[in-house]
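First, the structure itself, so that you have it in front of you.
Note that one protein chain is taken out, while the other chains of the complex remain in position.
Order as written gives the chain letters A and B; numbering starts at 1 within each chain.
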Amino acid sequence: MTSAETGYNFAYLDEDSKRLIRRALLKAVAVPGYQVPFAGREMPMPYGWGTGGIQVTAALIGPDDVLKVIDQGSDDTTNAVSIRAFFSKTAGVATTTVTGEASIIQTRHRIPERPLKPGQIMVYQVPIPEPLRWLEPGETETRVLHALGEYGLMYVKLYEDISRHGRIATSYDYPVEVFGRYIMSPSPIPRFDNPKLDRSPALHLFGAGREKRIYAVPPYSPVRSLDFEDYPFAVQRWPEVCAICGASDSYLDEVVLDDGGRRLFVCSDSDYCAGRAGKGSPPQ
Amino acid sequence: MTERPGLAPGFEDYGLSSQRVFRLALGCLSRPCRALDFEAREGRPAWPLPPVAAALALTLLDSATPVWLSPSWRKAGDWLRFHRGCPVGGQAEKAAFILAASPAELPPLASLNQGSDRYPDSSATVIVASVLPLDGRRPWLAEGPGLDGPVIFEGHGLEAGFLDQWRGNRAAYPRGVDIFLAGEKHLAGLPRSVSLADFSGGDSRCM
Partner (left out) sequence: MYVAVKGGAKAIEAAHRLMAKRRRGNPELPGISLDQIREQLGLAVDRVMAEGSLYSPELAALAVKQARGDLVEAIFLLRAARATFPRFGYCLPVDTGTMRVERRISATWKDLPGGQLLGPTFDYTHRLLDYSLMEEKEPAGRDGPAEIKGPGMKSPEMKRPKALKALLGEGLMEAEEDDGREPGDITRQPVDFPVDRAGRLQNLARSDEGFTLALAYSTQRGFGSVHPFVAELRQGTLSVEFTPEELGFPVTLGEIDLTECETVNQFKGGGGQPPTFTRGYGLAFGHNERKALAMAIVDRALRAEELGEEIKGPAQNQEFVFSHSDNVEAAGFVSHIKLPHYVDFQAELSMLRQMRKAANDDQR
C-alpha cells in the first residue's frame, strides 16, 4: 500500500509504527484518561505542530474515511491546510470541511460547535499531555500521583486561584476528571468546549507527539471539569453575537478593526458559521 | 488447511486489511459488549486460526508482543512466528496477548499480566473464541465507558463463573486485562472499565 506519488507508505507511517500506535490506542480506550506511553516517531512536521495528532490519524485512517482538519476551529488556518494536504497526498482520502460529513476530525484547540455523532472520531493535537506538569515538572513524580489517584495538588492550585482571584483563573486546557478516576488535560481547548466532552457520543483520541503519550475518552464517558461546590465550573459567555451569522451560542474570536480599538466578534468554528450564514462550505 | 500451516499466507494487503481490522477492534473496545460484523473479505481459508481471531492477531502482534496460545491453538504458533515474528510459547503470566480457543481454555484472569499502577497499559490483552447466543442464555448487565447507560450483554459463550473473575478484574481497575471476544463472523470487546452484573435474577446492581 505504497503511495505512488510520494514513495511513502499509505498515510506516511510504516506499518510497524502504526501497529505500536494502534496497540497504545486500544489500551488508551480501555483506561479512559490514562496517558499511554508510546515510542513516537519523528514526523515530517515539527514537534509541537501536531505530530501526535498526525500519528494517531495516520494509524486510524483508511481509504473509506472522510477527514476534516481544524486549527482554532477553522478549516482554513495554515496549519490545518497543511495537515489536510499531507493526508490527501499520502493517503489519498476524501476531505471535508463539514463537521457532519467527517468520520475523523483532527483538531487543534477546538471542538466543533455542531454536536458530534456516534461513530465519529475526534483526534486532538496535544502539546503537554500532563495536567499536573505545571505543578510538578518531574515525570517520575507525576506518574506516581496518577497511580495513586493523588490529586490534592491540583485542587490546592485551583483553590489558590479562587483565594487570589475570586475565581479559577484557567481559561483553556482546563483540567477534567474522566470516568471518576484520572485527571486529564483536554488539550488547550477553551473551557467553553469542556462540556462537549461529557458523555459525548463520539470517540475522543489525544496524541502528544513530542511527549510521546496517547490517551482517550470513549463515547458516553463521564468527563467532569474540576470545580468546588461553592465555585462551580462555568464557561465563557460573550455579550456580543457573531458579526457574520449572528450566533449567540458559539465561541467567538475577537477581530481588531482599526487603531481606534473598534472590534467585532466572529465564530471561531468556520463551518458552523458558514452553515448558519447559509453559505454552506462545500466538501473539497 | 495447507500441509504446512506455518507457511499459510497472511493478509493479501497488510496495510489495508490491518487498518480495517484495527478500526473494528477500536470500535469494539470503545462501544463494548456489542458484536460488530467482521468483513469476510479480510479472511483467508488456509489460516490455522478462525478468521476473526487470526485477523486480529495479524493486525496487532509483532516482535514486541509475546503471545500465549491455548492448547487447541498451539498449532498456529509457527504461522504467527512466520508472519509477525512474535515470541510464542512463553508463560501465560508474561504474555502481552493471550489467544484462547474457548473460554474453557482461558487461564484465570487474575493469573495474567495485570499491568502496574504506574503503567496499567502494560497488561495483557485476551483474544478468546466465542459464540454469539441469540437466545439470551446468559443475560448480564454491562455498564461503563462506551455505553450509553446499562445494556444487556449475552455473554458470548463465557462461563457463568466468569462473572466472579470479571468482578475481580474490575476491582483492580485501572489495572486489569482487556478482552476481545472473537466469534465466527463477529467481534466484541470487553475492556476492563466495564462492569458486569447478573441480570437473570432481576438483580440490576452493577459493581
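The criterion applied here is as follows: a contact is a pair of C-beta atoms (placed from the backbone, for glycine too) under 8 Å apart; a residue touches a chain by one contact, two chains touch by 3 or more.
Every value quoted in this text rests on a predicted model; they were computed, and no experiment measured them.
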Full-complex touch with the removed chain, picking from A:127, A:186, A:207 or A:275, is A:127
Of the candidates A:68, A:191, A:204 or A:276, the residue in contact with the absent chain is A:191
Had the left-out chain been drawn, it would touch chain A at residues 8-9, 12-14, 16-17, 37-39, 41-44, 46-49, 51, 71-74, 76-82, 85, 108-110, 127, 138-140, 165-167, 169, 171-173, 188-192, 210, 212, 236, 238, 243-244, 251-255, 257, 264, 266, 268, 270, 273
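Heads up, the rule we're going with is that only the chains that are shown with their structure count from here on.
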Chain-centre distance (mean CA atoms) for chain A and chain B, in whole Å, is 30
Per the touch rule, the chain A residues reaching chain B in their complex are 1, 9-10, 15-16, 18-20, 22-32, 34, 36-37, 59-63, 118, 143-144, 146-148, 179, 181-182, 199, 201, 203, 216-221
Listed in rising order, chain B residues that touch chain A in their complex are 13-16, 18-20, 22-23, 25-26, 29-31, 59-60, 62, 64-65, 116-121, 123, 125, 144-149, 173-174, 178, 191-193
